[in-house]
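Supplied in structure tokens, the structure appears directly below.
Shown here: the complex without one of its protein chains, the others still in place.
Then we have subunit A:
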Amino acid sequence: MSELTITVMRLGLLVALWAFVIAVVGVLRGDLYGTQVTPRRAAAPRGNTPRPAARGSAASVPAEQRPVGRRINARSASRDPNHLRVMSGPLAGTSLPLREAGILIGRSPESALVLEDDFASGRHARIFKGPDGWVVEDLGSTNGTFIGPQRLTTATPVTAGTEIRFGTTVVELRR
């Protein structure tokens, strides 16, 4: 076969290799997943463009509170606590969003709040949304879950500002 064919093939191979690399990088760009960090302020400046009311109220709800693929009740969103803050203990200062499905607290790596606390159990407690607001439930931990001096035995409703203690960690629901 002619020399031209070989040259075309040889350069074509280099082009194809690079096209493959570029295709892979293209897929990488469209394949971002995991967590997305959005500045809160991003939604606010759009106020000057008129928008349908429903759309606007959805945008004002913080993204952390919006479960994927489900509508949020805009009325309760303004009053309900939406995150959990660690007040004291090894993780003091940490805060994480509450999820309606419930978040698990304990030393096990599967928990939403992984306690580095020798006095906490693997699956220590759960905070979830009951029919009348947020509820904390002890999951049979060794050292117990406390609100004030009282050790929890059943699922107990909590409001924003109530201090809940697991081992040496104290957390609080925040708005």
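By definition in this document, a contact is a pair of C-beta atoms (placed from the backbone, for glycine too) under 8 Å apart; a residue touches a chain by one contact, two chains touch by 3 or more; residues count from 1.
As a convention for this text, contacts and distances are computed from a predicted model.
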item	value
Among "peptidoglycan glycosyltransferase", "Peptidase", "Acyl carrier protein" or "ABC transporter", the UniProt name of the subunit that does not appear here	"peptidoglycan glycosyltransferase"
Hidden partner interface residues of subunit A, rising order	1, 5-7, 9-14, 16-21, 23-25, 27-28, 31-40, 62-64, 66-68, 97, 100-102, 109-110, 116
